[in-house]
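Let me begin by handing over the structure; questions about it come next.
Shown here: the complex without one of its protein chains, the others still in place.
Letters A, B and C mark the chains as written, and numbering starts fresh at 1 in each.
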Amino acid sequence: MVKRGVLTFHSKPSIYATGVTAGPLENKKSVFAQQFDKSYEDERCDLPTNEDGHKQLMYDAVLIALSKAKKQPEKIDFLLTGDLVNQMTPSNFTAHALAIPYIGLFSACATSVSSMITAALLADAKHANWIVAGSSSQHNAIERQFRYPVEYGSQKGATAQWTVTAAGAALIGQHTQGTPVIDCATVGKVVDMGMTDPLNMGSAMAPAASDTLMNHLTGHGKTVDDYDTIITGDLGSNGFKIFKALANENGLPHTKNFRDAGEEFYGNDPSFKAGASGSGCSAAVFFSDVYQKLLTGEYKRVLLLATGALLSPLSFQQGDTIPCIAHAIELTMEEVTAP
Amino acid sequence: MKKLSIILLILGLLTGCSEKGTYIKNTTPYDEHSVENVLMSNEHVKLAKVLLYEDELLAGIRVNTFSRFKKKAIANKIQKKLEREYPDLKVTVSADSKILLETEKLINKKSEKNYRKKIDKIKSIEKEQT
Amino acid sequence: MISIYITSFIVGGLICVIGQLLMDVAKLTPAHTLCSLVVVGSVLDGIGWYEPFIDFAGAGATIPITSFGNALTHGAMAEAERHGLVGVVTGMFEVTSSGISAAIIFGLIGALLFTSKGNI
Partner (left out) sequence: MQQEKYAQIEKELSPKPPIMKNVIKAFLIGGSICLIGQFIALFYITYFDFTERTASNPTVATMIFIAMLLTGFGLYKKIAQFGGAGAAVPITGFGNAVVSASIEHKSEGYVLGVGGNMFKLAGSVILFGVFSAFVVALIKTILVKFGVVSW
């Protein structure tokens, strides 16, 4: 029987390599800075505009992931990326520069996982050998897109989050031993709990995360304790607190293996308020910290639960609520069986 | 609060103690006593600098803090009174600190040359007010 | 002399407190808050309260955005007094041109000189 939104990848596609790039502030302030592959001295990567810098972040992240696996862009069958700028131009220009067949994906900050799910589907159906999935965000470009000009002085409350300047890309291919593999996934439904404050995305997204988590656990017959960690994308400290409360309400009393990439990203620095956000946030943490912990064997099985707020500046100015989505993907590190 | 008190202290040092009273310089044969009477009888006036020169009577006044709300009315009232006392003089009364400042400068000046020019200028910027 | 500094500090601070309460308690956006304050300044001038208020508080009343509404209304009313109804429209920017022209000029100069920084 097919369960709605619940996917199992029988061929278990592998994640061969990842690449993460980050801006100067992230390099200085993020607790994950040591695990990023590349950081820039300049927030625009020494290019004239924020959007140019945004392209460069994504482009470099893809190339780093490819170079780790010693692959050339010509060998890649698909590029699946997305970001938050209007019509995703940074991703589009990256795809042009790399000349890889490309599908742009928009799931807001959940794009890191939605692109991995799509990549796993393509690999599982044997339509492709090599696929790059990823997402990115650039602070200045996104703040201007969704909120105010960067230099505009507006007081941010405790629930506000800081859009990161970072990009993450993962090279996904057919099953290979010794690499983290994609077991299964759950595509989330859009959940809208009537939240309207664009400076409090965490509380808008928490119900979507909770909904997808429950669908994943029941759909695949798993429990929370099956995972070494369940890591959400960018709920931030406030959204994460609410997410855990919702999990308790849904009969999941143990939440000690829950993590939130957004809350951890800047190490709870109060000047970043509730933490990090942006589609680069989940990608950067999933493809650096989580991936490396899978490689070293510290994690055997993890659930990546990226959340996205699917609003536009137009929609919230017109008084609409913030629709949110969460996608889950389960990665495992198999024991290497001796030959 | 500490910062505020430091700011106030610096302000106090910068401005010195507020002066009070009526200062009059008279270069005319007119009697200046009624000027003093008019100004002193008005409870709102804290400080006044008055210059009588040829056919001009120039008065810059400063009123008490909470009388500032109606300082224009106070200046007008004094002006009317002075005009009644000195029907031959052109009376200018203002509660604007610029007028006070300029009148004070004139009073403190030793020589009386340029008085005419300066007084005309003060009167013209006083008119600009609204 | 010193009292004008105290009144400007306190009055200016209090107007900002009203703005903060509009933002935190009434949950208005910054733009809505500023628009409300401008309208309040304009109405206060209409009933003749804002001018004495400036006499009392000096920069404490002329620096907050309320004075922008006051200055616009003041210009419009002064012209209306001279020329009747037509003056309501023509006199609007008589008094207050400096704020807008300074903002335009320095806005352009700022754009020439600076680029935005995503610092914290």
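Everything that follows uses one rule, which is that contacts are C-beta pairs under 8 Å (C-beta built on N, C-alpha and C of every residue); 3 or more make two chains touch, one makes a residue touch a chain.
Note that the coordinates shown come from a computational prediction; the quantities given were computed from them, not determined experimentally.
The chain that is not displayed touches the following shown chains in the complete assembly: A, B, C. For the options A:8, A:89 or A:159, the residue in contact with the chain missing from this view is A:159. The hidden chain makes contact, of the residues A:14, A:30, A:50 or A:282, with A:50. Contact between chain A and the unshown chain involves residues 48-51, 144, 148-159, 193-195, 200, 203, 206-207, 238, 241-242, 245-246, 249. Although one chain is not shown, part of chain C still touches it, namely residues 4-5, 8-25, 30-31, 33-35, 37-39, 41-43, 45-46, 54-55, 57-60, 62-69, 72-73, 75-77, 80-81, 84-85, 87-89, 91-92, 98-104, 106-111, 113-117, 119. Chain B meets the missing chain through residues 3-4, 7, 96-99, 101, 121, 125-126, 128-130.
Basically, only the chains that are shown with their structure count from here on.
Here the chain pair with the top count of touching C-beta pairs is B-C. Rounded to a whole number, the gap between the C-alpha centres of chain A and chain C is 45 angstrom.
Centre-to-centre separation between chain A and chain B, using Cα means, comes to 71 Å. With centres defined as mean CA coordinates, chain C is found 29 Å away from chain B.
Chain C meets chain B in the complex at residues 1-7, 9, 51-53, 55-56, 78.
Against chain C, in their complex, chain B makes its touches with residues 7-8, 11-12, 15, 18, 62, 65-66, 68-72, 95, 97, 130. Contact residues on chain C toward chain A in their complex (touch as defined above): 23, 30, 114, 116-120.
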